[in-house]
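Every protein chain except one is present and positioned as in the full complex.
Here is chain A:
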Amino acid sequence: MKKNVLPFEKPVVELREKIAELKKISGDSEVDLTEEIGRLEERLEHLEREVYENMAPWDRVQMARHAERPTTLDYIEQLFTDFLEMHGDRYHSDDEAIVGGIAKFNGQPVTVVGHQRGKDTKENIRRNFGMPHPEGYRKALRLMYQAEKFDRPIITFIDTKGAYPGKAAEERGQSEAIAKNLREMAGLTVPIICIVIGEGGSGGALGISVGDKLFMLENSTYSVISPEGAAALLWKDSNLAKKAAESMKITSYDLKELGVIDGVIEEVQGGAHRDIDSQANKIKEVIESSLHELSQLSEQELLDQRWRKYEKIGSTTSVLERTETPVN
């Protein structure tokens, strides 16, 4: 427990430990501490609410990266039945930084795709810390084409620091792999629901997140660049990451306000890892209602709606004083 305590939640954890200690003493000895413990538990409740309801962007960044945060495969186990993982892009290899396969959701066949981090160092090395190569994106696209062929909705889970910045990745066309997914996902004739569960790192996150609905877990992030990267780039100092996290607008609530996402999925108090069952239930409700809503649309309506959704994203204005510059 102790090793995974985030700085901002330290007071909560310390108080919780104190209560546990008192309870132990109280059990071991004659001293009656019931009253004291009751008082402290009440304080703990207040403190928890105060701390977790006032999380700063940087706190959420840390929560999104929490070592115990549930991963794609954790949610798959909770949300679907009969999940069968499918492997390989058919060109080069199987990229374990992205998992995908077929499953049932409330009895309905679906295709599931998601980034996959490791839970420990060994698994992280195997999964390249959840940072895909081109073959990961190509596997995802292969599975999504298959979903379209068999008329299955697609559900994707986004959780990556970014696409892997490596030599082989560039040689095999990282840019092309991501770009192609963006375009092809726009045209798939089945519903696509995308959920950011941890870090949504830039183009690497985007590569499996074009769809009809985009949701974010409350403490997940979605950004054009990591706060550390932004700080290094803008102020030449990666130690200003905290400041960058605040100004870059990367939290779920910020993105809802900017009109980039369809909704925020609330997290259980203290973060998704505290109670994965309840968390999965909250996600389940959102998938259910989205699938229901999207199933009412014809293929053409679905595509039109998706196109319109992306057409609207952005923020521009007009200058009227400047007119066309004569070119040739």
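Simple rule for what comes next: a contact is a pair of C-beta atoms (placed from the backbone, for glycine too) under 8 Å apart; a residue touches a chain by one contact, two chains touch by 3 or more; residues count from 1.
We take it that contacts and distances are computed from a predicted model.
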UniProt names the one chain left off this complex as which of "Acetyl-coenzyme A carboxylase carboxyl transferase subunit beta", "ABC transporter permease", "Cytochrome ubiquinol oxidase subunit I" or "Molybdopterin dehydrogenase"? "Acetyl-coenzyme A carboxylase carboxyl transferase subunit beta"
Of A:Ala230, A:Val264 or A:Ala280, the residue touching the omitted chain is A:Ala230
Mind listing the chain A residues that contact the chain we can't see here? 121, 124-125, 129, 131, 161-167, 169-176, 178-180, 182-184, 186-187, 201-204, 206-207, 210, 222-226, 228-230, 232-234, 238, 247-250, 255, 258, 260, 306-307, 310-311, 313-320, 322-325, 327-328
